[in-house]
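Here the complex is missing one protein chain, while the rest keep their positions.
Our next item is chain A:
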Amino acid sequence: MFDYNFHWRPVMKSLPDLLEAAMLTLQVAVLAMILGIVIGLCLALIRLHMRGPLLWLASTWVELARNTPALFQLFFFGFGLGSFGLHLSPYMIVLMGLTFNCAGYLAENFRGGFQAIPDTQIRASRSLGMNAWQAYTRIVIPQVFRIVYHPITNQMVWAVLMSSLGMLVGFRELSGETQFFASRTFRIFEYFAVTAVIYYVIVKLILGASRLLATRLFRY
């Protein structure tokens, strides 16, 4: 009834390759997050302060990123642009897809963060002679950062997990690499079990590091 024999040896032999692929996963996720934070911040500020075509663009971005499957967003940068003759490398497809998605989600978090800071904080800053830039960077942003810190951590975890969709556009990050070895050796269960453990460890490391950093950053 249960005639499957586990063979872990091939998995163990390709473990260095898997770990290398895991680094690639982490790299693309971190890059997408950095870009996502910068773009998300811009999108949030546009949605809070601007009118006209820019507002329309920012709103559309956020709506699409949040309300369509992440896989479709990835496919857009792959097959979508491909059908217009613009062929990106698998790495770029995943990076752009992830960035698009993260920026959209983070934009909404940032917007909520900005709205949570009372106007009177800016008035108080300006009354001390600070210019608008100083009031924003010294008073508003640090407080917003604390509000969005945990959402950013969650988004980072999500970026790592979502990058596994990369294997569907031929990107050999952790999942793509696993798929490659699994189909070559037919040890499908073993490979994906080990890879699941690697994902789990990465996520736990991110959460642990985030918690540690939070106790250092936020003393109030």
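The criterion applied here is as follows: contacts are C-beta pairs under 8 Å (C-beta built on N, C-alpha and C of every residue); 3 or more make two chains touch, one makes a residue touch a chain; residues count from 1.
Note that contacts and distances are computed from a predicted model.
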Answering from "Amino acid ABC transporter ATP-binding protein, PAAT family", "Putative OB-fold protein", "NADH-quinone oxidoreductase subunit E" or "PadR family transcriptional regulator": the UniProt protein name of the missing subunit is "Amino acid ABC transporter ATP-binding protein, PAAT family"
Checked against the full complex, the residue among A:Met130, A:Leu161 or A:Leu207 that touches the missing chain is A:Met130
Only one of A:Ser59, A:Gln143 or A:Ser210 touches the unshown chain, namely A:Gln143
Answer key for A:Asn5, A:Thr120 or A:Thr215 versus the chain not shown reads A:Thr120
Omitted-chain footprint on chain A covers residues 118, 120-121, 123-131, 134, 138-139, 142-143, 146, 219-220
